[in-house]
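Below you'll find the structure I mean.
The complex is shown incomplete by one protein chain, all other protein chains being positioned as in the whole.
Right after this comes chain A.
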Amino acid sequence: MCGTSTSKQYDDTEPAQAPMSRHMGIDRPAPGSGIKVNFQDSKGNLLKTVEANEGDDILAIAHEYDIDLEGACEGSVACSTCHVILPPEYYDLLPEPEDDENDMLDMAFGLTDTSRLGCQVKLTKEMDGMDVRLPAATRNMFVDGKKASH
């Protein structure tokens, strides 16, 4: 089963390359020149402060800096895996979520009044210094989220 014609190698047939990241890459700004974003864990502890450019979205920024934020549908607003929680003052700077984003937020775990999908939050200069909190995700949701039996 070896000798595949594709450029990537599966099934340990060849020395493999590092798994690639599919998310649209963004360019890091020169240190000190970008818009600062503080990623926090679900308890509000700082994970990492990073810099990005105007127009970059939170999901792409998280990927660029190895923050544990998933984008299962790769930013096409078909899942809720990149759910983030913003401080109210920054949340209010954003345009209202569209219906499709709200439909996905309906299914997000640990939804708050200032929740957004990271892929839909595009940085502006006013957001410099914004805290972005990742929601808690535990397996207990299968107990909590269990529907009453019919």
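Simple rule for what comes next: a contact is a pair of C-beta atoms (placed from the backbone, for glycine too) under 8 Å apart; a residue touches a chain by one contact, two chains touch by 3 or more; residues count from 1.
The working rule: contacts and distances are computed from a predicted model.
Q: Which name from "TruB pseudouridine synthase family member 2", "NEDD8-activating enzyme E1 regulatory subunit", "Protein DPCD" or "NADPH:adrenodoxin oxidoreductase, mitochondrial" does UniProt give the chain that's left off?
A: This omitted chain is identified in its UniProt record as "NADPH:adrenodoxin oxidoreductase, mitochondrial".
Q: Footprint of the hidden chain on chain A, which residues?
A: Touching the chain left out of view, chain A contributes residues 1-6, 8-13, 15-22, 70, 72-74, 76-81, 99-100, 102-104, 106-109, 111, 137-143, 145-150.
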